[in-house]
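Pasting a structure here, questions to come.
Here the complex is missing one protein chain, while the rest keep their positions.
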Amino acid sequence: MVVVMAPNATDEDIAAVVARVEEVGGEAFVSRGLVRTIIGLVGDIESFHHLNLRILRGVADVRRISDPYKLVSRQHHPDRSTVWVGEGDRAVPIGPETFTFIAGPCAVESHEQTYEAAVMARGAGATLLRGGAFKPRTSPYAFQGLGLAGLEILADVRATTGLPIVTEVVDARDVPVVAEHADMLQVGTRNMANFGLLQAVGEAGKPVLLKRGMTATVEEWLMAAEYIAQRGNLDVVLCERGIRTFEPSTRNTLDISAVPVVQATSHLPIIVDPSHAAGRKDLVVPLSRAAIAVGADGLIVDVHPRPETALCDGPQALVDSDLRELAQVVRRMPAVVGRKLATAATRVR
Amino acid sequence: MVVVMAPNATDEDIAAVVARVEEVGGEAFVSRGLVRTIIGLVGDIESFHHLNLRILRGVADVRRISDPYKLVSRQHHPDRSTVWVGEGDRAVPIGPETFTFIAGPCAVESHEQTYEAAVMARGAGATLLRGGAFKPRTSPYAFQGLGLAGLEILADVRATTGLPIVTEVVDARDVPVVAEHADMLQVGTRNMANFGLLQAVGEAGKPVLLKRGMTATVEEWLMAAEYIAQRGNLDVVLCERGIRTFEPSTRNTLDISAVPVVQATSHLPIIVDPSHAAGRKDLVVPLSRAAIAVGADGLIVDVHPRPETALCDGPQALVDSDLRELAQVVRRMPAVVGRKLATAATRVR
Amino acid sequence: MVVVMAPNATDEDIAAVVARVEEVGGEAFVSRGLVRTIIGLVGDIESFHHLNLRILRGVADVRRISDPYKLVSRQHHPDRSTVWVGEGDRAVPIGPETFTFIAGPCAVESHEQTYEAAVMARGAGATLLRGGAFKPRTSPYAFQGLGLAGLEILADVRATTGLPIVTEVVDARDVPVVAEHADMLQVGTRNMANFGLLQAVGEAGKPVLLKRGMTATVEEWLMAAEYIAQRGNLDVVLCERGIRTFEPSTRNTLDISAVPVVQATSHLPIIVDPSHAAGRKDLVVPLSRAAIAVGADGLIVDVHPRPETALCDGPQALVDSDLRELAQVVRRMPAVVGRKLATAATRVR
Partner (left out) sequence: MVVVMAPNATDEDIAAVVARVEEVGGEAFVSRGLVRTIIGLVGDIESFHHLNLRILRGVADVRRISDPYKLVSRQHHPDRSTVWVGEGDRAVPIGPETFTFIAGPCAVESHEQTYEAAVMARGAGATLLRGGAFKPRTSPYAFQGLGLAGLEILADVRATTGLPIVTEVVDARDVPVVAEHADMLQVGTRNMANFGLLQAVGEAGKPVLLKRGMTATVEEWLMAAEYIAQRGNLDVVLCERGIRTFEPSTRNTLDISAVPVVQATSHLPIIVDPSHAAGRKDLVVPLSRAAIAVGADGLIVDVHPRPETALCDGPQALVDSDLRELAQVVRRMPAVVGRKLATAATRVR
């Protein structure tokens, strides 16, 4: 941390800052300038926060320097991690050497719809199935998901198709039942800062897919991952799904730069969700190509056998020709950036 | 809802839209133009959503017209509401004829600190005490609040000072214990879209202070209030606390316009939190003046007997001369806009 | 400036930074920490910028500390300034002791409309007349203003009503002709970073009203004012007119906090434009109250004798009962914050 003193700060003001820092065992290095004096602090950041130095007389600003996250940081864990999703032979990797394609319906509506969507997904190259049983909806009058019945459908479709399942959990009280049925627990964008839920999935013993809050900075997102990691679970995959900006032509603005930014600072894998970012199916294929090319570790997209009857986000779900085009893209493009499409057979742990 | 057809839509495309709308019992009015055709829908909006009209051939856009919220809307409830906080004779109103001043420490740290802050708050004209026992923090390494012990301190300070208490609940599992101790349950900015928590506080039988999500639109915020109302609780007070923008000189940007915007569309009371909006104590007094003048129904600010030792948000807490200045403002300015400072004695139900 | 070294920076890396700083006559103070080393720089900031220290081996970050603006900063000019608009006895002040009300039509459409609007404005307490002869419009097909004919109408209405005029200039080539007719030159939000125009108005010998760019930070805005000041013109009044955010219920989000933020860092006067911020006339009166209460030095609003025929921004123009309400507000509220309504008679230079 760096303490910037005001131009009119006195020697006593400076001495008071130094004294306070030393009281908690820190060291303070004073750099006196013509106009301003700067004090560099070395020691335990957390103890400095409690000092509230910003409030002392003569202090103009206090700036943090080090990363505030530790377990998910690449500083102390330089190799990028691989997270395995699914049991035994069916486990599929998400990590730096592969490209993992996850697809499925936004919401589980029925056994038939889910099964059909899973077959579509698998046919297009997907090796993990997404599908929501618990849906967080802006309106209390919108379809909220099938709940437990939805989880059972997913488990059943997994048994038939062999695809491990990724599904969202929206309430800490539901974590045990979701963890019992799912292979990977998704924390959605609206819950990225629901710290009780983060802690609960951190203790559930299953890998977690953590979506970025729609207005979270990358740093806040990594802090949310730190909450999960701190409970002992490092099997966290990040998912960029668009941020909120002033631009109305897409539902959110896909922050494609977040992929290399995260990879430079954290060892966790990161995938991209073009369906929710754009909210328009005509953008899903070009954004998927961009995601592969920028170096994402995977992709998660909505597919639906009959988008026109979908209970949730129909306009962004792929079907027919769009899906065939995407299937070609995920089969051909990962090799261009030195990756292969992830499958259960990829396992070489 | 309005369906906008593409320029090249055929008569069959138009007929298909009309047929689908009529299938679910709606009416469709077709307006044919030289370039485009527009179809106005009348009937049950929810059933139209399930039709996914956007995906039909020839459809260029689908636009919603009516408010998506009902219970909190002023359309069907034109008189603005008053919410009473506190038991029996101690109850304090928040509503259109009064101006309610809420103050207290950001976090409950000890009995002594809470009691001192309460006395400061009461001395400055506050009639409700704020204070956090459960703190949602971006970092898992930051102080997370005293929990149950904090609630007991608050209840004790209420007994001594007579001030009803407002405190945050961050997890649906904690709602019963918080409701048992507090007079008003606060849902914080990070939990505005935690729908399970909204439903839980909707069933808790206590008034709710619902902070705006830091990147929520006014419409989404009112939808969150609708979640609470739908569980039978209309005693909801909204709190504008700043939104996230690109401007770095304040922690958030106080959206002062949200006060008259909300008052025009919802009957719920709305108050302003200048402390968390600005994150700087030098802005709290001017922003409080602006909040009163714009027509807010109340104000919630951080005070602390010793900000330099505060475990949370010390730089924004008022003390001494700032607080004396604010006390003058809340005593003199509400009359300028035709309101009186709310007290328990205001009761004339 | 502070240079933050990476954790793996070597002694040589540090020495290289120090050497470069000393080469240009600066001083470098090294603070070595357990994890990181920080180097504080003292000297001429501009020369440091050219060093591109960020690119040296081992450098993790470079942070600026001092204000980048000088002439408009309050650091070297602690008393807040007053700017006088108008010739001789007609001059009206904008500054810290008064509250100045500016009103008029968004665009000059005809002599009759401008005169009627001026009479409305004066009747409501305005002492300066606004009105656009050159209009920057998003669409090339929209009304672009009457140009020179509009300036002549304004000058004529000034002669009749006695109100000095404020009008926008959108092109550096038009500065001489606009300066010849107007009492104050307005630089609009779209031109805040049109540096050639800023320099031209800086040399025109008339006071300038500088609107904030709709996505400019306060610092960038003050830098734009510095461009004008640098050409010898310190008679600059800043105007907050709303910033672009994700909230759709208002055209822009009025950043009311910008008023005290600017007043804390710059000596220039600052006024508020609630009409363009909100884009809705129902918000103009409450936002005007907020502007006075927060401590703004003035207000600029749109009025129009027949808003339903306005060629520009009709929906936000005040008329009749709204304007009478605003007239009451500007007459009564400034006294609440210790100011009096500015008039030409205020002159006590």
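Order as written gives the chain letters A, B and C; numbering starts at 1 within each chain.
Heads up, the rule we're going with is that a contact is a pair of C-beta atoms (placed from the backbone, for glycine too) under 8 Å apart; a residue touches a chain by one contact, two chains touch by 3 or more.
It should be emphasised that the depicted structure is a prediction, and the values quoted were computed from it without experimental measurement.
Interface note for the absent chain: among C:80, C:137 or C:206, the touching residue is C:137. Touching the missing chain, out of A:45, A:192 or A:259, is residue A:259. Of the options B:7, B:205 or B:338, the residue whose C-beta touches the omitted chain is B:7. Touch with the chain omitted from the figure is made, among A:106, A:126 or A:283, by A:283. Within the whole complex, the absent chain has one touching residue among C:56, C:119, C:148 or C:177, and that is C:56.
In the full complex, the hidden chain is touched by subunit C at residues 46, 49-52, 54-56, 68-69, 136-143, 170-173, 190-191, 193-197, 214-215, 220, 223, 226-227, 230, 244, 307-311, 314-315. On the side of subunit A, touch with the chain left out of the figure occurs at residues 215, 217-219, 243, 245-250, 253-261, 264, 277-278, 282-283, 286-287, 289-295, 332-333, 336-337. Contact residues of subunit B toward the unshown chain are 2, 4, 7, 27, 29, 31-36, 38, 40-43, 61, 63, 65-66, 75, 244-246.
Here, only the chains that are shown with their structure count from here on.
Taking each chain's centre as the average of its CA atoms, subunit A and subunit B sit 27 Å apart.
Separating the centre of subunit A from that of subunit C, both taken as means of CA atoms, is a distance of 40 Å.
Multi-chain contact residues of subunit A (touching two or more other chains): 244.
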